[in-house]
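Not every chain is included here, but those present sit where they belong.
Per-chain numbering from 1; labels A, B, C and D assigned in written order.
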Amino acid sequence: MAGPARALAQILFVVLIAIALRAAAQRLILKITTRAGERGELRSKSPSVPGSAAARRNPRATALGSVLSNAASVTIFGIATAIILGELGVNLAPVLASAGVLGIAIGFGAQNLVQDFLAGIFMLLEDQYGVGDVIVVGNISGTVEGVSLRLTRIRDVSGVVWHVRNGTIQQAGNECQGWARTVIDYPVSIGRDIPQVRELMLATAIEMWQEPEWHGVILEEPQVWGVQAVSADEVLIRLTARTVPLRQWEVARALRQRLKIALDVPADERSNVHIAGAAAAAS
Amino acid sequence: MAGPARALAQILFVVLIAIALRAAAQRLILKITTRAGERGELRSKSPSVPGSAAARRNPRATALGSVLSNAASVTIFGIATAIILGELGVNLAPVLASAGVLGIAIGFGAQNLVQDFLAGIFMLLEDQYGVGDVIVVGNISGTVEGVSLRLTRIRDVSGVVWHVRNGTIQQAGNECQGWARTVIDYPVSIGRDIPQVRELMLATAIEMWQEPEWHGVILEEPQVWGVQAVSADEVLIRLTARTVPLRQWEVARALRQRLKIALDVPADERSNVHIAGAAAAAS
Amino acid sequence: MAGPARALAQILFVVLIAIALRAAAQRLILKITTRAGERGELRSKSPSVPGSAAARRNPRATALGSVLSNAASVTIFGIATAIILGELGVNLAPVLASAGVLGIAIGFGAQNLVQDFLAGIFMLLEDQYGVGDVIVVGNISGTVEGVSLRLTRIRDVSGVVWHVRNGTIQQAGNECQGWARTVIDYPVSIGRDIPQVRELMLATAIEMWQEPEWHGVILEEPQVWGVQAVSADEVLIRLTARTVPLRQWEVARALRQRLKIALDVPADERSNVHIAGAAAAAS
Amino acid sequence: MAGPARALAQILFVVLIAIALRAAAQRLILKITTRAGERGELRSKSPSVPGSAAARRNPRATALGSVLSNAASVTIFGIATAIILGELGVNLAPVLASAGVLGIAIGFGAQNLVQDFLAGIFMLLEDQYGVGDVIVVGNISGTVEGVSLRLTRIRDVSGVVWHVRNGTIQQAGNECQGWARTVIDYPVSIGRDIPQVRELMLATAIEMWQEPEWHGVILEEPQVWGVQAVSADEVLIRLTARTVPLRQWEVARALRQRLKIALDVPADERSNVHIAGAAAAAS
């Protein structure tokens, strides 16, 4: 009677430990995902993306929590079952060996999958981006439409919906964090007077900044940084302006048009410049 | 007699557990594939791709179900057989060791295969694309003609049928989800009056949008976003229009033709522009 | 006497199971390869590649069958021999360990080989292409001259015979399935009248389509899709025509010549256009 | 009684060793991270990045310390628990085998993760860069906004925030260490007198260097290194100037503008040069 009794005691012991471990794991997972959720909510208080963060973070945090707690339960109870079966005298070597071979055979092929999920989990915990952000991933750039643990769904400017596996993302660029900067390298004919062109460019940009329509969009006085490059034919002059996120392209387009108009020389003056520039004269 | 009886009891016990496990696995698989099927049907109610989703989803869901349930049965009964043989006193070490070596030797080579299948299963569950969608995969773009768990069959615009392994698809772009956007960067000679050109472009696009033929295709009033780039010779002006999926290229072609005609300057005016632009004059 | 007798019984038992397993494996293999063969024959009834499919499929199906059934026999009898030797009291640990080490050492290097064979088997089962098809694989395009389980032999337009390992084929494009489409982006000088050019192009293509020589080759009325791109110098207009497979290049060449002739402006008109286009005038 | 007593003694022995090992590990980790922190503080005494190093180093060193000491505790107590359970007579083979299979299956997928963390740890210990530095990583260049053990957060000139995994960084270029050098390859028309142009360039650069505004920025007298390249149309002359870190681009832009103005030939002289250069004359 001692044998069965001891076996029973051991089984009970194992079951208790398993339950305790699972409870501990659940609590740990809850804590981590809650903290990640709170961080998301804190960030959602930033004025630029109001109210959206909480909405976007919760589903992913919840998904992560349920995936992790399921994984923990399966692992803990699976091992407990194996120990108990062993106590009952069932020979587990074949099961384990089969599982090992199977695990390895599939593990080679599944490594991409595991990579995707691990990358997704860390992306969530680090809050790299969320639904609604405009991101750059590889050669794709667009608005995030959805994030799951395995992949990110992005819609680009043409309306194409891209499914990108999280594990293949080596560098993710987020265009929605705090501010953006419009950088325009404006080409100017080599024959122009550079200081005068710079003044014109700066005046044009500041005028635009002071208009009410743009004052809330351009965050600071625009700056002309200077001559970015000189080639045989033209000079590139760099002008920059800090803007609210996601408005930088709009500002750039408006600025380019204004610069174009401001820098156009009157027709008679232009023809002279061009002729000299093209250096082809005939008499 | 105690020995054989106990062995028999254990074998029965193993068989029962195996049957129970298999039943549970089948139910789980059924649930997952059914849910995936229902999601597909829900989506099929969207107006843009009417009635096709249900048709396209069911075969793949069924295939997935049968593959998974076969795999589960083979695994469960295989292990059960191994345990029973062990109970009967057959020495299983050689079998398992051989299987292990073989499994590893093949596993290295088969990882691509496993990857393809795993990728296919997740593609199905996530409903990335289905038969009839136009997708972009690597440098191939075309209509999906068939999807299996291992590969996707795409026919491109030239009629070439591409077989693409699911595991090699890192980013899949689906052009059939909800809406598309035509983005035209129209080149305009540097000598033109930009605001006037923008007005002309917008008027042309809106006129087209208001025609009954195009009103159902272009979903919103087209927009001129502005000066996308300035180079020494020309200015690119961006015009966009939201369209029904898969009609974006048609809209783009029609728009380009209308813009070309609208922006063509009268012959006498043009010659002046060109001469100034090319800056070659002779007297 | 009980020991030897039991050993003999066990050996017999193992032999019987091995024979049964092998018979089952053979039947399964036969079923799979036969089904693959039948699918090939069904496809061979399509009018475009008459009678060739049956011829091309059978050798590969047969090769696959014999390779698979040899592999199954070797595996099953090998394991059976190992079990029997174990029963006879030979210590198999060294053999298995050596085999394991060897298997792993070679397995690393042989994974390409295994990949090639697995890819070849699936290519056969999925009937991706057969002897006589024109396919595109990586940067090679040509007619399939032979397919084995390990590699595909392709002869390109210059007569070079390429041996391509099946495992390195990530995307195989088959140009012989049902129909092909000729897509011509014809460049037109920026100074031309686009609607008139489109009419001319369409008329030219339809005229060609109505000729008896081409009517069986071009399957539908050709279409002018419109302005594909606009640059500073020229406009690309896209014209398409569905053709019988493998005739698309021939149709494209003939169409280009006809378009060239149809779109050539009379000499005096041309010189004007060109001078304006080149924007170099002298008085 | 001897059995349990001995088991107890062994358990105590194991517990003691575990505690001792953990204490030793903690001390070692503290020592390493402290030394790394001190090195950071020493470096922070360099004038160019005053006071920032201490601030930027401490969080990472602390994070590293806590991660490492947690990892050490989990490992040591985990193994101790395993040994003790073994002493208590629980059969640990199933647990260990399961853990092994699981570890391998996940290990394949997690190798990127491990790589990222190991790379991060060594980056910290080697003090490659810190918050506030401007770095070049792959094709991204910008200011470091944050460094964790797994990834580096960089904000580029357009305001895009990039998350770069530490393990993918093969070459990290730090632009903030001690000094920088502006290298300008200025294009000069082939018809110019090179020695005279060099003198002009050098004079322009030295004049700029002597201005009070730039004297603290340009660390040494600028140098004209000479003819970097000769092509059919132009000669590239290289001019360099050592500057304070992060001011090199500003200096380059100002220098390019001054060179442009200094090297511009008077209008009448220029037209001659250009005509000869373009070699198109007509009488």
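In this text, contacts are C-beta pairs under 8 Å (C-beta built on N, C-alpha and C of every residue); 3 or more make two chains touch, one makes a residue touch a chain.
From a predicted model like this one, the values you see are computed outputs, not experimental measurements.
All together, the complex described by this structure holds 7 copies of its single chain type, of which 4 are visible.
One rule holds for everything that comes next: only the chains that are shown with their structure count from here on.
Shared contact partners of chain C and chain D, listed by label: none present.
When chain A is laid over chain B using CA atoms, the rotation angle comes to 50 degrees (nearest 5).
Although chain B and chain C carry the same sequence, what matters here is overlap: shared residue numbers make up under half of all numbers found at their interface.
In this assembly, the C-alpha centroid of chain A lies 21 Å from the C-alpha centroid of chain D. Between the Cα centres of chain A and chain C there is a gap of 38 Å. Residues of chain D in contact with at least two other chains: 282. With chains as nodes and touching pairs as edges, the resulting graph is an open line. In this structure, the chains touch in the following pairs: A-B, A-D, B-C. Across the complex, chain A meets chain B through its residues 89-91, 93-95, 97-102, 104-106, 108-113, 138, 140, 148, 150-151, 155-165, 168, 186-187, 189, 233-234, 249-250, 253-254, 256-257, 259-261, 267, 270-271, 274-275, 277-278, 280, 282-283.
Within the complex, the chain C residues that touch chain B are 10, 13-14, 75, 78-79, 82-83, 85-87, 92, 96, 99-100, 103-104, 106-108, 110-115, 117-119, 122, 126, 128, 136, 167, 170-175, 177-183, 194-195, 198, 225-232, 235, 238, 240, 242, 245, 248, 276, 278-283.
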